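The complex appears here without one of its protein chains, the remainder shown in place.
All chains are identified by letter, namely A and B, in their written order; residue positions are counted from 1 within each chain.
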Amino acid sequence: MKKILVLALLCLSLPLAYQAQAKEAEYIGGEPEIHARVMGVSEELRCLVCQGQSLADSNSDFAVDMRGQIQEMMETGMNDREVVDFMVQRYGDYVRYRPPFNATTFLLWFGPFILLGVGIAVLYTNVLRRRKQIEEVPLTEEEHRRAAELLEEGSGENKA
Amino acid sequence: MIPEIGHFALIIALCLAIVQGIFPILGAQLNIRPWMTMARPVAQGQFVFLAIAFGCLVYAFVNDDFSVLYTASHSNSLLPTQYKVAGVWGGHEGSLLLWALMLGLWTFLVTLFSKNLPDEMVARVIGVLGLIGVGFLLFMLLTSNPFERLLPAAPDGRDLNPLLQDFGLIIHPPMLYMGYVGFSVAFAFAISALLGGRLDAAWARWSRPWTIVAWCFLTGGIALGSWWAYYELGWGGWWFWDPVENASVMPWFVGTALIHSLVVTEKRGGFKSWTVLLAIIAFSLSLLGTFLVRSGVITSVHAFATDPERGTFILAFLFIVVVSSLLLFAWRAPKVGLGGKFELVSKETMLLVNNVILTVIASAVLLGTIYPIIIETLSSIGIIAATNKVSVGAPYFNATFVPLLVPLVFLVGMGPMARWKKADMPDMVRQLRWAFVASAIVAVAVPFLMGGWSWLAALGMVMAAWIVTTAFHGLKHRFNATHPELPWGHRLKAIPMSFYGMHLAHIGVAVAIIGGTLVSNYQSDKDVRMDIGDTVDVGGYTFRFDGVIATKGPNYTANQGMIRVLQDGHELMTLRPEKRIYTVQTMPMTEAAIDTNVWRDLYVSLGEPVSGGAWSVRVYHKPFVVWLWAGAFLMLLGGVLAITDKRYRVMARRESKAKAETAMASPKIAAEKA
Partner (left out) sequence: MVRYLAPLVIFVVMAGFLYYGLSLNPQDVPSPLVGKPAPQFELSQLHQTEQMISRDSNLGKVWLLNVWASWCVSCRQEHPVLMQLARSGEVPIYGLNYKDERDAAINWLQDFGNPYVMSAHDYNGRVGVDYGVYGVPETYVIDKQGVIRHKHTGPVSPQALKETILPLVRELKG
């Protein structure tokens, strides 16, 4: 009996206990604005020890350390660009998932758009050229008859 | 004994594949009829032996036969049975066997559904599929035998990677491989047409349904993969532009181009050589994907354990397949006729511009994926400095993909409206002006409703709204033009299924764009330390941490967090994210808890225990995220509708009739030739 009473009391007090403690949870990884910036920059940086993941996507020690480092730097007032520069100075362009624009990455950044231009140009000249080359042959009487037949068959199908 | 039977079945399958790859093709070229008729039974036999081999491997997994090296390294006696079965394709060797089995299955289906095709065509198609099978079976038997014995047998297996112990492994790889391998059928049709010099509208019509089915599988496979990554990896991302993901979207983009260009070839007889080239490229990219994933040439979380010998083999195989097909292409394509005439502004042109853009997108993905290899190669030969080594990741792909998507989506709205041969531009502008106005309104309104202006969100919404409004306009237009004298139910029925399918697939694109746009721009998340009773507010919901209990699964122990979700003081649900430790590999796994509805996902994942009973918890509010996969599902459904079009059945009947006639006539022709 006593046990039950204690249990009942416990049950009653549990919600109370919650209320006594209930508080806003503390942020990990900084205030929301900083945290969002940390994650934003982390998405653009490579986790060097991982199999091709960004710092934001990885939970490896390296990535966790680096996110902490980035957070500290941002809290001291560095902007996103300075943070990225800091990383590039130490780890090279390889650390950036957004490759810098330079002579060796020219083809990477402009290749697709050059290709688009070339593709459209080739298409344009092709269409113009073939329009001149093709003489549409008018249908013979026999073909007209067959076409009509086919249409007939098709509409019969519709009704079925 | 069973593994040896499996191994032996593979060897027989290889022998049959060799026969299947040589005699029917030679028979078709030299007009030796018995050789051609061998194609069907031999291919069916090959499929049977592949199925036997596959069955043997499943048997080894289910019965914990750890004297098989592959089983010992990818399974464990404690593994639940469904994962033992799925574990068969959880590693390199077994997934390769799945590849080969799928190829056998597709070939088998071709033998069943090709009754109305000319015999030479069937023989060549099955022959080409046989040659591809030879490559894969050789690869498997020489470098990656799944039946290799481990002596002495391991007492127990090393277990399947816990990341893979999930429902996703059961359905994602089979679906994806059905898609990848399915493009081999389109490829085989293309090669057969080139070999036979019969590159015409009929060829396009025959290969179109096959291509669409493969495309549907690939769409589903990619979407499942994305969904799986979303809920399993624990940080709620859904697309990473990881090299392995890229390997699957490249054939998808080219395959999408292919199903559009097949329309031009079938209906207007135009751009045949381009269509054939796309069919070759789509399958080549599937093979390239296999190379990238299995050779170790790139780094990816998803890549298989690799060794250079395998890489060299696949590259050699890829080289043989692609070089011989492209040589054949260069030899035959210049002789292909031009097809119907059309003007610069016409449906034909729009479909071709669509093709150009899709191909450019696929090329951009390819370029980004292999650019690091190019740079590294150049730097190791000493042309450029080693410090030029680059990483190409999501920011690059997003930056190139979005600008290319915009004109593509614009065409999705225009193309279906345009007429063949010559479109009336002013008329189209007049018809679509309301669609444009409506899209602009949506683009401005939605960001404000979602709680903040963003140019990217507006851009995404204008694209999605444009597709949807033009699709409904197109349906209305078609409806009005269809038998106005009939009651509306009959009129709806009279519109061909492929028309509905097309618009449904396009709306699927819009739905996916809405999901992607809104979740990227309006998701919110908090990373918090929670004591029992602590609360955190995210996205208008309150999450209260009620502590952690210990639970146990079949092969893991877990800490299960209890997180109550409240809104306006009402309790809505309890989310139970888990932190699991799988006993065999003692690997920790985060199992997120997700509540999904149409408007948002609530996504909670449990981090690490912090001091004094508190845990780190990550809480996300992800608006509209499920629309991404719903969109992909609509695309898939659109493809399914398109192939149920009765047009194909009518054609099939007519062709089999025509074939019967030519068969009767052919002795005469043969006599004339003689």
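Assume a residue touches a chain if its C-beta (ideal position, glycine included) is under 8 Å from a C-beta of that chain, and two chains touch if they have at least 3 such contacts.
Source: prediction; values computed, not measured.
For the chain missing from the display, the contacting residue among B:299, B:559 or B:644 is B:299, taking the whole complex into account.
Contact with the chain that does not appear here is found for just one residue of B:248, B:273 or B:439, B:273.
Contact with the chain that does not appear here is found for just one residue of B:374, B:450, B:610 or B:640, B:374. By the touch rule set out above, subunit B reaches the unshown chain at residues 273, 277, 280-281, 284, 291, 295-299, 308, 311-312, 315, 318-319, 322-323, 326-327, 329-330, 333-334, 370, 372-374, 376-377, 380-381, 386-387, 389.
Subunit A meets the missing chain through residues 48-49, 62, 65, 69, 88-94.
The rule we apply is simple: only the chains that are shown with their structure count from here on.
With centres taken as mean Cα positions, subunit B sits 18 Å from subunit A. Taken together, the subunit B residues at the contact with subunit A in this complex read 233, 235, 237, 240, 242-243, 298-301, 303, 338-344, 348-349, 352-353, 356-357, 359-361, 363-364, 367-368, 371, 375, 378, 384, 387-396, 399-400, 403-404, 493-494, 526-537, 544-545, 607, 616-617, 646, 650, 654.
If you check the complex, the residues on subunit A that touch subunit B are 17-19, 21-29, 32, 35, 43-44, 46, 50-54, 56-57, 92-99, 102, 104-105, 107-109, 111-113, 115-116, 119-120, 123-124, 127-128, 130-131, 133-134, 136, 153-154, 157-158.
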